[in-house]
Every structure is written in C-alpha cells, then in structure tokens.
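I'd like to ask some things about the structure below.
A protein chain is absent from this complex, but the other protein chains hold their places.
Going by the order they are written in, the chains are A, B, C, D, E, F and G; count residues from 1 in each one.
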Amino acid sequence: MNRENILELLEKVRSGAVTPKQGLHRLENLPFEDLGFARVDHHRTLRHGFPEVVFGQGKKPEQVAAIVRSLLRQKCNVLVTRCDRKILAAVRRVSAKASYNEAARAISIVQDNKIYGEGVIHVVCAGTSDISVAEEAALTARIMGNVVETSYDAGVAGIHRLLSTREALTRARVIIVVAGMEGALPSVVGGMVSVPVIAVPTSIGYGSSFGGLTALLGMLNSCASNVTVVNIDNGFGAGYVASLINRKK
Amino acid sequence: MNRENILELLEKVRSGAVTPKQGLHRLENLPFEDLGFARVDHHRTLRHGFPEVVFGQGKKPEQVAAIVRSLLRQKCNVLVTRCDRKILAAVRRVSAKASYNEAARAISIVQDNKIYGEGVIHVVCAGTSDISVAEEAALTARIMGNVVETSYDAGVAGIHRLLSTREALTRARVIIVVAGMEGALPSVVGGMVSVPVIAVPTSIGYGSSFGGLTALLGMLNSCASNVTVVNIDNGFGAGYVASLINRKK
Amino acid sequence: MNRENILELLEKVRSGAVTPKQGLHRLENLPFEDLGFARVDHHRTLRHGFPEVVFGQGKKPEQVAAIVRSLLRQKCNVLVTRCDRKILAAVRRVSAKASYNEAARAISIVQDNKIYGEGVIHVVCAGTSDISVAEEAALTARIMGNVVETSYDAGVAGIHRLLSTREALTRARVIIVVAGMEGALPSVVGGMVSVPVIAVPTSIGYGSSFGGLTALLGMLNSCASNVTVVNIDNGFGAGYVASLINRKK
Amino acid sequence: MNRENILELLEKVRSGAVTPKQGLHRLENLPFEDLGFARVDHHRTLRHGFPEVVFGQGKKPEQVAAIVRSLLRQKCNVLVTRCDRKILAAVRRVSAKASYNEAARAISIVQDNKIYGEGVIHVVCAGTSDISVAEEAALTARIMGNVVETSYDAGVAGIHRLLSTREALTRARVIIVVAGMEGALPSVVGGMVSVPVIAVPTSIGYGSSFGGLTALLGMLNSCASNVTVVNIDNGFGAGYVASLINRKK
Amino acid sequence: MNRENILELLEKVRSGAVTPKQGLHRLENLPFEDLGFARVDHHRTLRHGFPEVVFGQGKKPEQVAAIVRSLLRQKCNVLVTRCDRKILAAVRRVSAKASYNEAARAISIVQDNKIYGEGVIHVVCAGTSDISVAEEAALTARIMGNVVETSYDAGVAGIHRLLSTREALTRARVIIVVAGMEGALPSVVGGMVSVPVIAVPTSIGYGSSFGGLTALLGMLNSCASNVTVVNIDNGFGAGYVASLINRKK
Amino acid sequence: MNRENILELLEKVRSGAVTPKQGLHRLENLPFEDLGFARVDHHRTLRHGFPEVVFGQGKKPEQVAAIVRSLLRQKCNVLVTRCDRKILAAVRRVSAKASYNEAARAISIVQDNKIYGEGVIHVVCAGTSDISVAEEAALTARIMGNVVETSYDAGVAGIHRLLSTREALTRARVIIVVAGMEGALPSVVGGMVSVPVIAVPTSIGYGSSFGGLTALLGMLNSCASNVTVVNIDNGFGAGYVASLINRKK
Amino acid sequence: MNRENILELLEKVRSGAVTPKQGLHRLENLPFEDLGFARVDHHRTLRHGFPEVVFGQGKKPEQVAAIVRSLLRQKCNVLVTRCDRKILAAVRRVSAKASYNEAARAISIVQDNKIYGEGVIHVVCAGTSDISVAEEAALTARIMGNVVETSYDAGVAGIHRLLSTREALTRARVIIVVAGMEGALPSVVGGMVSVPVIAVPTSIGYGSSFGGLTALLGMLNSCASNVTVVNIDNGFGAGYVASLINRKK
Partner (left out) sequence: MNRENILELLEKVRSGAVTPKQGLHRLENLPFEDLGFARVDHHRTLRHGFPEVVFGQGKKPEQVAAIVRSLLRQKCNVLVTRCDRKILAAVRRVSAKASYNEAARAISIVQDNKIYGEGVIHVVCAGTSDISVAEEAALTARIMGNVVETSYDAGVAGIHRLLSTREALTRARVIIVVAGMEGALPSVVGGMVSVPVIAVPTSIGYGSSFGGLTALLGMLNSCASNVTVVNIDNGFGAGYVASLINRKK
C-alpha cells in the first residue's frame, strides 16, 4: 500500500463511501512496513556521498557486472570489493570508467567527485602484508568523498618509524589502524592522539595468530580508550565508519 | 498514536475539518510501530494459554513481587523461573496461590487450567542431576496447558532403562530430552521415535564438560534427523517450544 | 530369532516337547533386539511421507546411484543432498524422474505427491549467500509433503524488508530461519510470531565468523523463547523437523 | 629536562660558556621523550572536556580517594568507574560534590558544565540487565560534555519497541548499542540509521553466552556496515569514543 | 513383565488355556527391555569384585547415607568418591566399617577382600598436587580387588626420579599416569613399558593450563602408542578401566 | 659402551691392569643410557607380535620403501599406515608380500602368523564414513596377532541394530568403538558390557563437529565408566592398546 | 646402588670373589638412574646462586614451614612464592631472617649475598595492576644473585613514558616485560633493544582478555624477533630464565 492508496482511502472517507471505522480497520491492517520502506528509499537518495557497494567474493563475473550496471543509474559512486581481474574485465564491459586498485583487490567507478568529509582520514598499517586491507579502507573512504592520508610502514617493533608520523596523525579527524600478528599498533597510535581510532585486525600471521583472532583480541583489549574494532580483514567497514565520523553536518 | 487517535482523525476527514491530503501527511508521519505494538498487544490477549514469565535470577525479591502483582491482572498463568525461597516469600505476599517447584526452582500461579495441547509432551532426562532442568521444562509445558509425562532415569549407559520407556515415548507428540556430560541421549531417543525432539544440554559434568559445552556440541551434531537444540540449562525454552509444537489449531 | 521361531517354540511347549521352564530359558536368552528391529521396520512402512535420504557428500556417483536404485523400490520419495552434477548424471541413469535443485545442490525423485502437512512452512533467509542452505530446507520440507513458502532477502540490517513479510510469517505453522554472519535474524523473526522457529546457522561470513560458529552461538542465545537450533548449514535437518511439527494427526 | 633547562643551555651557547659541539652533545643525550611528555601534558590542559578517569575495581577506597584528591586540582571533571559505596564514602570525604550513579556503579565530580558535543549521543540497550553498562556509557558521555538520550527497553525480539524509537535514533550524531545474549541489536539499529554505531557486548546471559563472547562475536560480524565494537562490558570506552566522534571542531 | 509372568504364560500355553499364536502375540508385545533389565541385574550379581560406586559431590550427607545403606545389602564393596567429612559422619552412622581416604576424598566399605586381578596395577603421578586424583585411582583399583603400587614423585623435569621406578613399572600389568600442567608424563612412561597406560589429566596448574585442558590435549597427542586418556581429574574412571584390563579370566 | 666393553673392563680389574677406583671412575662416567638402550633393544626382540609401524603420511614413496626394506630383516610383521597406492607401488618393489587394505589406507606385510591374543577384539563403528578408521584399528590388531570381529553399521540413532550385536559384544575381551559426529556410541556400548572400551573419535561430520573435537569431547565425558579415549582418527593407537590389553601372559 | 657399592663390587672382582661375568651381570641390572640421581645431586651443590623455591599456593602454613626448615640447611637462598601472611608467620617461626615482599606475595630468606650475574636485569611492566607479577620476577632474579632495575609505569598507550626508559633498557643484559590486557608492550620494548626479552602475560583485564589468554597470544605473535614467552602470571619463571641468561661463565 503506497501514498496513492492511502490518499484514495481518505478521499473515500471524506466522500462517505467509507466510514471512519471502516477506514480505521483498513489502515490498521495495512503492512506499515511498506511505508517504512518507501521512507528509507526516499531518504537514501538524499544521502549524498554514499556509494553502492558490491561484495565481489563468491560472485560470478557476469553477476557482478549485472549488479554494477543497475547501480550506475543511481549516479552515485560504485565500489566492488574482494574481486579479481576476471570480474574487472566483466565490469569494464559495463563501464569504461571502472578502475582497479590491485592492492585492495577492488574496483571503483567514480560518478561523484565532491568532498563530503570535514577533515583528513589517516590510514596506518603495520606491515607490508597488511597493505591490502589498508588500501580497501582507504579506497572506501576516498570513494565516500574524503581526503585520505596513509602511513604504511609503521609497526610497533620499530617505534621510531611510527613516531615520525606523529604530526600527520595529530592532523587527522579519525584514524584507521590496520595490523595483523599481535595487533598492538592501535594501542600505540591511540595513545598518541585524541581522535577516534578504528582498529582493523588482519589475518596476517602464522601459528597462534589463528587467522587474525590474536590481533582481534589484542585490539579489543587495548589500553587506549579511543579504540573501537571491526571484524578481521574488514577494511571496507573501517573506511565506511571513518567516513560517517568525518561527515560534515 | 492509538486507535482512538486514528478514528478521531478519520472523523475529522469525514467532517471536512481535515483534508485527505492533510490526513495522509499525518498518517504518514505517525510512528507506525505504535500500531504494530497495539496490534501485538491486542493479539496477545487472544493467545490463550501463554503464560507471563519472569526470569528470577539476579532480581530482588521485591522486584519480582511487584512484577508478579502487575501480571496477575492479565488473568493468565504466571511463571517465575530460577528463583529461591526468598523470592517465593515475597511472591506469596502478593498471591497466596503461588506454589513452588523445588526441583525446578520455579514459582507458578495458575489462573487458567484449560488444556491447550493436542497430545502428550514427554520429558526425558539422563541423570538425577539433570532433573532440575527437566522439571523447569515440564513445569513450563504444564503451565502452558499441556499434559506432560516424564522419565527421569534413562541414561544411555543403561540402555535397557531407556528402552523400557519406548512405549511412552511413542505416544508423545513432542519429546524434550535433557542431558549433561556427553549429551548422547537425544540421539538415542531421536532414533526411537518419529516426532520432534528438543534437546537441552545441561551444565552437569566436570573437567572437559566445560560447563555444558560438550553436551551442547554433541546434541548439535546428533545423527538423528529429528533433533533441535536450545541453550545450556534452558529448560524453560524447551518447554515453551514444545508447547507451541503441541498447540491445537 | 523371528516370529516363526517363537511360534515353533510355543507349539513345542503346547505339545509338551518343551517344558515351560525350558521355554522360559530359551526366551530369556533370545536377542530381543531382533524383535525390536522387526517392529521398527514394520512401523517404517506406515510412516507415509517420510523420504529416503542420501547424504551425497563424500560418496562416489556410482555408490549414490546404487543406493537410489534400491530405495526406489520403497515407493516413497527420494532425496540426495550435497551432490554435484556428476552424481546427478549417475542417478539419472537409474531414474529419469530425478530432478536437480541447483541452489540446494540436491536431487529429488518424487513418487508420492500427497500433502501430509497441516499448515504452511515458511523459510526465511538473510542474505543471498544463505539461499543454498535455505533451499535445502525448503526442498526437504516439500518432498515430505508440505506447502512451503520462502522469503529470501530479509536481513536484520534492512528491517523494513523483514517487516514486509510479517503477514506471510503470521500465516505459517512453523518457520525456518537461515542466517550466517551474526545470526541475528531468528531473534527478530521469533519476536514477530507465535509459532516454533527453527534456526539454521550458515558458514557464510569471514574472519571471526569462524565458519558459522558465531551465527550458531548467536542463535542458541536468542532472546526469543520460540527458537531452537540445528547444526551449521544443516538445511536438511531444519526441513525435516519442520515437517514433523507440521504433520497432520 | 624541561624547557627551562633547554633555554638555559641555549643561553650558555650564546654566551660562549658552552660551545655548539658541547651543546649538541648534551641535546643529543637528553631523554627526548621528556620533551614529548611535557608537550602532551601541555596539550592535555588544552583538551577541554576530557575527564580524568579512575578504574575503581581492585583499588582500595583510600587509594581511590587519594587519586581523586590530586585529580581535582586539574579543574576538569572526574569519573570513577566500577566502584562500590565504600569507595564512594572515601571519595565523599575528599569532595562533597561527588555523586553516585548506582546503576553505572560510578562516581562523578563535575567541575566543568560546558557542552563540548555537536549533536546528541543516543544510548540504546536491549534488556534491563544491560542497563548497568549502558549507564556507564551514558555517564561517561555526559561528563565529557555531551547531550545524551537513552532508550532502555528495546530488544530485537520485540521489534516494535525498537521501531518506536526510530525518530530519536535518526536525530542522533552517534549511537551506542548495549546488548548481551546474542548481541543482535547493533545490526538492527545499524540498519536504521546513517551514523556511526558503537556496539558494547555485555556479559549478560548464561550457558553458551560464555560471559559475553557470543554477543561480542555477533557484533563483530554485524551485517550493518556502520558498526564498530568495544570490549565486553566496556561502557566507559563506548562513551569515550562516542564523545570524540561528537566533539565540535 | 518378569520371569514369573513369562513362566505363567508358558504354563497356560502348555495347558491349552492360551494358544501358541496368542502366546506369540503377547510375547511380541511385551516390553522386551524388561527382559534385558532382568538379565543385566542377574548378570550383575555374577560380576564378583565390581563395587557399587556413589559420586558424592553435590549430594547431601543423608542422601549418600541412604544410598550406602541400600547398597550394603549387595554384599559387595562400596565406594563413595568426592566427599567430605560431613558425608563421612553420615555414612559412619550407617556402617562402622566405613574408612576415609583423606587424599582421595573417598569413603570405602570393604565386604569382599578377594583379589580378582591378575597382575599389579601401578599408579604414577607427577607432582604432590596430583596425589589426590592418583589416590582416587589407586583406591578404586584396590576396592575392585587389585594389588596396587604407587610412585608419587616422578615428574618429567626430574627424569632420574622417574627412571628409578623403571623396574617397578616393568612389573606392572597396567599403569595409570596422573599429571597436570603440560601432561607430559604418560608419553615418557609409555615409552618405557609394553603395557597399556591410562593417562589422567588433572586440573593442577595455572594460567594457560585452562583447568586441565592443556594436560588433556597433551595426553591425547602422546607420541607413545600405548596411551589412552580419561576425563580431567577422573581418577575413578582410570582405576575402573585398569581393573577391567587386569581382571583374571 | 656395550656388554663387551664392560666385560673387558672387569677383566682388566681382575687382572690388576685397572684398579677398582679407576674402574669405578670409568663406570660412573659411561653414558648409562646406552645400557638402557641396549637393554630395550634386547627386550624388543623378545616382544613377539609387536609389528614395526611406519606412519606413511607426509613421507615419499621411496622413503617408505627404504624403511620397510630395513624393517623386514627383523622378521616381524610390518604395517604402513595412512598411505596411498603410490607408496604401495614402491613398497611392492621391496616386498611382493605387501597387501593393501583400501579402506584403512594401510599396507601390511605378514611374516608372523601366530595368535598372541587371549580373546576377541571387537571393532564397532557408527557410520559408513567411519569405516576407514575402524579398519585401521582392526588391521593393527590383526597384525599384532589377534582375532578381530567387526560390526560396522551400528549408530546410536538406530539402537536396534546396535542391540542385535549384543551377543558378539559380550564375547569380546576388549572393544574398540569408532564414531564421528556426536560420538555417543561408546557410552551406549560401554553400558552394555563389562570389558574395557577404547573410544576413537573421527573427523567425520560438518559444521560444529569441528573436525572431530565434538566427538572427542563427548567420549571423554562418557557416563559409562569403562571408556578411555585416543586422539581423533587414531585407529592405529586404538588397535595397538587393544592388543596390549588382550595379550596373553 | 651408590659409589661405595660399586667400589665394593669392583674390589671383589679384583680379589676374585666375583668373576667378571658375575660383575657384568650385577652392573647390568643395577638401577642406573640412581647413578644419575647422585650425579645430579652432586652437581647441584656446585650450582652457586640457585635458590631453593617453594610454590606456596595450596600448601598449608606448617607444610611450607617444614619444607623451609629442611631447605635452610643447604645454605643457599630460599624463596617461597604465592603465599600470604599466615604462611609468613609460620616461616618466621623457622627463620627470623624471612622477609616478605607484599607486592610479590613472596617470602625470601637470604643466606648468600654474592652477585652471580654479569649485567643488569631490567623488569618493565605496563600497568599498576601488573606490579605483583613484575615484583615476583624481580625478587626471583635478585635472590639468584642479580642486579635488577625496574620501570613500573610504562604502558604502550603512553609511549613517551616508555621512551623515557630507553637509556636504562639499553643498559640491560636481559629484559623482562610484564603486561596484561592486549600484551603489546614486549613488541615495543623488543624493537628498542638488542637483548633477549622475556614476556610475561598477566591475567589483568576483563571481558575478552580471558584471564590473560589475549595477552599471551599477543606476545607469542610479537613482530619483534627477540621475544620469548612464559605462562600467564609466571613472574618466577621469567626471573629464573633471565638469571640463567645473565649468569657469568
């Protein structure tokens, strides 16, 4: 039941074709959630800077391409995460503007270049193996209209390298810290700044790193109070939340 | 916004005091979930045999007593689970009809004696230490209007005892099986009958029983196809679902 | 020892060839479980609507085909779960009626079209990746003689989509909810209805979803009282139990 | 070595009492981190609205009182978390302004009433047992200069109650969601809003809730992209990060 | 249905009061498991040397005393495990012969002094804290009619002490090895002998011993082929199985 | 230092070429473990019926063949576990007598046909997928000189099939029970007999069977007192210990 | 059999009272491990600086006192870990020199003041709650004859405090790092120095710190190559190993 239906019903009430009691009965039984759906949808078109995102992993190239084609009509940016060059080829047949970030294993199609972010989002990562997840976070934040800076060689066992980025860190409105193994980096970064730190554990490591569990637990138990955590390897989620935090009023 | 408010609005539409378009606007913006709430509430009074349940653990005697007092007005049965004799004393000051099932550590107040169940619910348990949870399940099912039978000494290591209950098991419409330690009983019972079996792992055991985790995992991996599982020690949940399964049309 | 043997023994008792005491001794030592076995078998042929089920995973195509051939003689429906097109090819050589449900990765051969279920079984799933398990559940329920409805795009993060299925959910006699990741959907669905909800965790997810463990734990701890749980990815089990719940007297 | 010492050294260099080479040597060997320390401290006094926080658990009343006395000189707000009435008594002897939030088990002393937050922080919690952690979050946010709203009876199994708070949720700049058991609430709330959601798992539950682990895992695997997570029962951390997100430029 | 009933039936068959066919029908429908039960019971009285065992933990003194009183009639030995001096006092009122093994926290009442074991059972334990479990194993084996030897100070970190018991170990028909912490002892002992080794992990340890889990896992992964394992702290089970292994034909 | 060396030394002491003090010094410093080694070796040749065993997994065909060639000189039986047909081909080039048990994935070469066991070893397994592990156990026991019986279709969900093996089980001196999924079978078998039961969990299952962990935990928590457990899929270990238990004096 | 016995035997060989063959036989059968035992004991008295250590937890005051009394005769230092003031009182009755370190909950009796260590052992800890474990490590190292320095307020979230200890850290021969929560400190310290770092996880933390498991896993996965780890809260072990590393040739 949509606005037209309700309006029609109310016209009938006015005309007497339907009594108020009958009207109440109908209204009471209409699936209200459809109203909610419509409202959300309407709202959605107002949320400038929100990209449409496709999780590429486990999908076939032609499936991804079809989804991308339909999304492009919305005139917003499109992001496809966790995809390979086969998916890229399929998507390129749909849009020549599709560009591929090899490190992030992600495709982006930019239709909206505006900056929606207030300040800078800084992405730090511990080791070179973590760069893939860090780039996914950075790309997500960029495609959501943010200025993004990165520091990609800043593990805690070489604390001087991390300290040399202090000035850049202090400038940021929000910081994303990506680390595998013991996941100690967010605690150190968290102690150096006064802004929110989003920690992303990665599955980098071996033995008792248990696929990222150790880094995840370490970050959840951070002694720095300004750290929150997302799922293992979830660079996209970190970039998404950082963008919401950085969003202008 | 409740039914009265909506009726009032529709009367105004009929009288012309409010135009259909204005009416649409107001309806569109009302918190529809209140409608939902009202409907659920209304619906609730129609669901004969559903008790009001209070989880007693962690609540103070006077708190439980206050909640019970307000529930008694609904004229349905009242069940208080996981409570001790202090809570009982407080509840008895509110209702002289409150009776205490020591094994189940639960208080029940019966205001509706009707049988809502189609067949028999059978509760089996493995060892004497599991009886507390089994009784919580049985009491819940009884207070929801079911005929309940029990077999409380039927562990798998003494298979002949279990086999002697076969006839009773075959009669049941749904069976609840309560077991700690290795949690093997639901598989054996499940293989003997053609009705749904609800398995309840208990925290009975020591060492690598890990507070019921071993029984829980065993039940989830049952080789009998007719077994579903609830949380450790959740006798109430098992009795509740069994009652829903057994409910007459 | 079978019926014939016992009858023969009793004839000998009557004729005096065997004294009652000798007869007692022989009876006491016969393997009673054979009696039990026979009885169960007999019972089995009375259980209309129960399919014969083959777990295809790990079996060779010719093995599955041989099993299917022998099952077809029972004149009941046959279901082969977790199988690929190689198995399908082998089964088709045995029965031309074999049809393949690609999403469920299951073969079904229908020899009995009767409806044994009282009401509707509704299968809900959260994401498109969960559809495979949901289809296994739906197919199982259909082949056991039930009317099955499905809602396959109803995750909790888009609550309006779920709410739009409320009416359909309310109609159902039993609901199967399939979800991976955080496994929150059964709680929300459970709170919307008054019928049993069977929750099926799936292995969909990454990082700390731990192959479905997170969804499983979430479902076991559901705050809705009408939820029971089966093993990870066990669509078959859910469809089976739902059929038992829905079975006519 | 502080600023005065360095200035003194530089004066000596200018006067010739110390040669540039000697000056270099001394500077090179001074513990540079003391500079850092001083800078942080200086910086700290500029961070208006940041409270001094004492983790009360495991500390003796007199210890807490002594720490509070020294903190009061800083003229900022003081917060003592996880403490009982014995600690309160000791703190009251130090400051008559100390007030106790029983639900949060926290003491606060307000010396700075200014609002530093841009928008509203909304704290939602699932069950009445989660209120303690929710209140710790709310109190932390308030003492850091934020307007805080709360919705404390909004579990996912009664989705209508949650939906009735939609308007309030939509108003918020950042939302804290506190839940135990299956931890499903952040996913539902996350799907209803476009702002950051900070999820706080609680240790409320029994059996396979494993002291909050199930809720924690559920939240980390949320299908809503705007959810980040803090440690089990860490209401303080959630309130702290929410305040950083909400802070005015 | 017991032996008397069956005999009566057979008499009726002989007398012609019941036809063989009628007799068959009745026998076919009798609860065969009762036959089983009877047979087991009968069999039981033939299993000389098997004690009646009561798990004392969680039972009230008077309950244990009542059980013991009824068991004493069987003229076999009685063992009460995991009990304190309160239970002892209650049991002593029932039987003056009850003796208490303080280390094992167990009561034994000997009514049958015969030796049923073929060879020697040797119980080794690693540290002084493991003696309680080791004594439970030794006492169980003794009360089941075995000659038991013990070596109670033989941890792997002092390998020479263990080696000094080699001769005694070589004499044994079966060895029980009790150890906490890393649980390495069964591997070393297992490599020194050619008889079965029953490993009992104990909950002795701290930190990552996780209540005996580490010892349990270590024992299950023993590189010695002659090691089997029982549950954490299950001295009784080890003594019981060792007795079955050592039993004379 | 071997017997010859020591004898030579003692001869020198007798002849006076070496003083007793010098002799003491030399003896004191000889690596006593070599004595031990020699004794063990000597002992080994006395342990008739003990096969030489090669763990094939992870070894190259030529490596296994070389080891087998050297073992054949000992005139005892040889067993190669966990190997494929490539290894078989290599071993066959070394010994034409090598036979391959496909189900057990094991090669055996019999050079000693004598029976060393007192009674019968019975191997039970729950499902057809467990047969591989069961056969490894049976083959190990046979090659160690035992009479082995097997029952390979006896899951707990079809209890009548298990009961029909009762007579055979009662005959056995020791029973090996192999089961995956919930691992309930050892409890049921354990309750039916008075001999030692060795439980072997298998990695058969899916979802929360966690590669056999669930079956392992279930078996460790068996309510039957006569059950001990070996590692997941360790059919060899079970067969080995069963042989030690069954060995004649 | 000791040296005297062997000498005696050899004398008999020389005198002809025992033939070399007889001598060989006797030697061959003597429990060689006694030789080993004696040698170790002798060796022990040469290991200056090694204290005798008693693990106090779980022992009764009089037991500890008795052990201490016997140890005092060895003239080495005595250390009693994990003990309370009751044990102290009992020990003081045995030795007036017993001193109690309240933070470490340990008693020490110094009889040997010599320094056996080459360099300095530095003990760092993260938070004030970790001091107890740190002090146990420091005390152990001191009583084993080492110069020990400590830095007890150096968490990673306040990296400047840690950096201010750099000079001291650089001086050390071996460093012990004690930390709970996320256990990140050893990685940072490890990256600042070129000496071995012994990491001690503590059980300090809450929620997903899981009693120190998170810190333990973090330390095992340290990205610094010079870190090794001991058990949770094992300050004694860390101090012991550090002393072995620091020991003079």
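Here is the rule we go by: contacts are C-beta pairs under 8 Å (C-beta built on N, C-alpha and C of every residue); 3 or more make two chains touch, one makes a residue touch a chain.
Worth saying up front: this structure is predicted, and the values here are computed from it rather than measured.
Chemist: Taking the complete complex into account, tell me which visible chains touch the one left out.
Modeler: A, D, E, F, G
Chemist: Of the residues G:S129, G:T165 or G:N221, I need the one that contacts the missing chain.
Modeler: Once the missing chain is taken into account, the touching residue is G:N221.
Chemist: Among E:N77, E:S132, E:T165 or E:S222, which one is in touch with the chain left out?
Modeler: Candidates E:N77, E:S132, E:T165 or E:S222; residue touching the omitted chain: E:S222.
Chemist: Please identify which residue in E:V68, E:A90, E:V156 or E:V174 touches the non-displayed chain.
Modeler: Candidates E:V68, E:A90, E:V156 or E:V174; residue touching the omitted chain: E:V156.
Chemist: Mind pulling the chain G residues that touch the left-out chain?
Modeler: Residues 47, 50, 53, 118, 163, 166, 174, 194-196, 198, 216, 220-221, 225-231, 236-238, 240-241, 244-245, 249 of chain G touch the chain that is not shown.
Chemist: Go through chain E and note every residue touching the omitted chain.
Modeler: Answer for chain E: residues 126-127, 155-159, 163, 181-184, 187-188, 190-192, 205, 207-210, 213-215, 217-224 touch the chain left out.
Chemist: By the contact definition given up top, give the residues of chain F that touch the hidden chain.
Modeler: 31-34, 36-37, 40, 57-58, 201, 203, 211-213, 216, 231-234
In this section, only the chains that are shown with their structure count from here on.
Chemist: Which angle of rotation, from 0 to 180°, maps the CA atoms of chain C onto the equivalent atoms of chain G, to the nearest 5?
Modeler: 180
Chemist: With touch defined as above, tell me whether chain B and chain C contact each other through largely the same residue numbers, more than half shared, or through different ones.
Modeler: Comparing the two copies, chain B and chain C contact each other through largely the same residue numbers, since over half are shared.
Chemist: Relative to chain A, which chain has the most distant C-alpha mean position?
Modeler: Farthest from chain A by mean C-alpha position: E.
Chemist: CA centre of chain D versus CA centre of chain F: separation in Å?
Modeler: 60
Chemist: When the centre of a chain is set as the mean of its C-alpha atoms, what distance in Å lies between chain E and chain F?
Modeler: A distance of 25 Å separates the two centres.
Chemist: What's the distance between the Cα centroids of chain B and chain G, rounded to whole Å?
Modeler: Distance between chain centres, rounded to whole Å: 56 Å.
Chemist: Find every residue in chain B that makes contact with two or more other chains and list them.
Modeler: Within chain B, the residues that touch at least two other chains are 32-33, 36, 159, 163, 207-209, 213, 216, 220-221, 231.
Chemist: Quick one: which chain pairs are touching?
Modeler: Inter-chain contacts occur between A-B, A-C, A-D, A-G, B-C, B-D, B-E, B-F, C-D, C-E, C-F, D-G, E-F, E-G, F-G.
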